[in-house]
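Complex shown without one protein chain; remaining protein chains in place.
Order as written gives the chain letters A and B; numbering starts at 1 within each chain.
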């Protein structure tokens, strides 16, 4: 137990020291990785832990991002106001959309989430007066607390880092709790878990809402970070990218989505300076992982660890779960 | 009234285009259990190949109508043999993700071969112009699309209801294990179904090219609408797919005309409502969730 806190603290200190080491370009890259890692972690609650594959998670990212932007532009740029309202509105959307999506299973769930995210996309795309339509919203004020403004990238990075650490901790506690064990049970065999006396619909619904809220938080941070937001960030390709991050990193683990986010963001940065065929690379990476490394980067790490230490796999699995 | 009549023809022709594409998607989902997210890409290849054939190699749309679906069928064959057949053991969900990755790959392949400009295919001269029906002029090509779509619907229905292959496919839709039990080579059935889906998608691409144009990410727009049709129509019935295609085609066309801001919203709203209240589709049969 103590071990976990130590790891958590070391990770935090290591990340917190990066502004002294990294160039501004790389620091921004790290901010983006952490933001998308929150987004991927939130989707992982559904895909990895509950077994519900959503292809519409960008809906919540977009709702959070646009809400934060609109609040900052029209009402107040206060951090707590923008973040709080954005999270609350994401929660409302997740509660409404989730109520519909819980009625279906499997591929129908995938399609219904896709449908709802496209509805939100087309609303954002068409409501030019409110959302700026295809131009998106720009010149969004940076968040502030009282007189203090997160005016430069380093301050934004620290804000992102703190919220990332909190989100990670909350989601980790959630999935390790008895509640999270029920979600895992649903992923494995919903019928059985129902016959154990669990109202699985309620569990799935609440997981959907948790995922939606943290997706909205990630979107809010994205708005802070970029200062603008466009409909393309709500498009289904965004849902596809975050799903790929989860799968490539390792779904159903806490570390996986973070690694996946890092890999995809870094890869995109490197690849885009050589070629415009980013989607081709991304698709190929997904195919390679699904075929050869279905457990993602975390799975690769585990098998390497196993090879070097030559220990039986059960022990390693326990270790990786604790990580 | 004139405009409404024209929109009706547009809607019907669009619906029948969706029908050609969704039939393959529905068949593949029903038999292989794989939701082929690269199905739109096959449609896109049909359109791009038609462009190349009509704009550069030959001037004949009719040749393209025959050759492009065959080439797309070969692509589908390659996809099934190389990517799907060796990975059936991974389970349906993984395979859906594979086709998702493939759609990304195909997207960039197409834009590196054909560029990212909007391209168009000319309407063949014999189908250019308008025809007057009930005192109103309609584009002949749109009417031809409706005609082709209906022929395909009848043909598919006849194959499914009247032939041995159709019987196998019907059996497969209701009980997959039965095909194996009948001593039929299930791998062959999978390949054939996937290739038929490819032909239909390719054909849809060629037919759509002169009316919808060719542009990057056309495949995703169409794929998403085809998914909507699939959900609304339910699996396993050609009638259900046809009805849903026409419904979506008409709703999309009319809402684009009457309430342009809300057209996509309405289409997806329609799907959400139907999915929630009739999870097996308008006319669909009970389908086991996998």
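Definition applied: a contact is a pair of C-beta atoms (placed from the backbone, for glycine too) under 8 Å apart; a residue touches a chain by one contact, two chains touch by 3 or more.
Note that contacts and distances are computed from a predicted model.
Peer 1: Would you kindly match the missing chain to its UniProt protein name, picking from "Formylmethanofuran dehydrogenase subunit C", "ABC-type glutathione transport system ATPase component", "ABC transporter ATP-binding protein" or "Cytochrome c-type biogenesis protein"?
Peer 2: When "Formylmethanofuran dehydrogenase subunit C", "ABC-type glutathione transport system ATPase component", "ABC transporter ATP-binding protein" or "Cytochrome c-type biogenesis protein" are compared with UniProt, the left-out chain turns out to be "ABC transporter ATP-binding protein".
Peer 1: Touch partners of the unshown chain, restricted to the chains that are shown, please.
Peer 2: For the complete complex, the undisplayed chain touches A.
Peer 1: Please pick, from A:92, A:184 or A:266, the residue that touches the omitted chain in the full complex.
Peer 2: From the options A:92, A:184 or A:266, the contact with the absent chain belongs to A:184.
Peer 1: One chain isn't shown here. Among A:72, A:161, A:193 or A:213, which residue touches it?
Peer 2: Result: among the candidates, A:193 touches the missing chain.
Peer 1: Among A:24, A:130 or A:173, which one is in touch with the chain left out?
Peer 2: Checking the options A:24, A:130 or A:173, the one contacting the hidden chain is A:173.
Peer 1: In the complete complex, the non-displayed chain touches which residues of subunit A?
Peer 2: Subunit A touches the missing chain through residues 1, 173-174, 176-182, 184-185, 188-189, 191-200, 202-203, 206, 314.
Simple rule for what comes next: only the chains that are shown with their structure count from here on.
Peer 1: Report the residues of subunit B in contact with subunit A in the complex, numbered from low to high.
Peer 2: 29, 35, 83, 87, 90, 93-94, 96-98, 100-109, 112, 220, 224, 227-228, 230-231, 260-265, 268-269, 271-272, 275-276, 279, 289-290
Peer 1: Subunit B touches which residues of subunit A in the complex?
Peer 2: Those residues of subunit A that touch subunit B are 53, 100, 103-108, 110-112, 114-116, 118-119, 121-123, 126-127, 236-237, 240, 244, 247, 276-280, 282-287, 290-291, 294.
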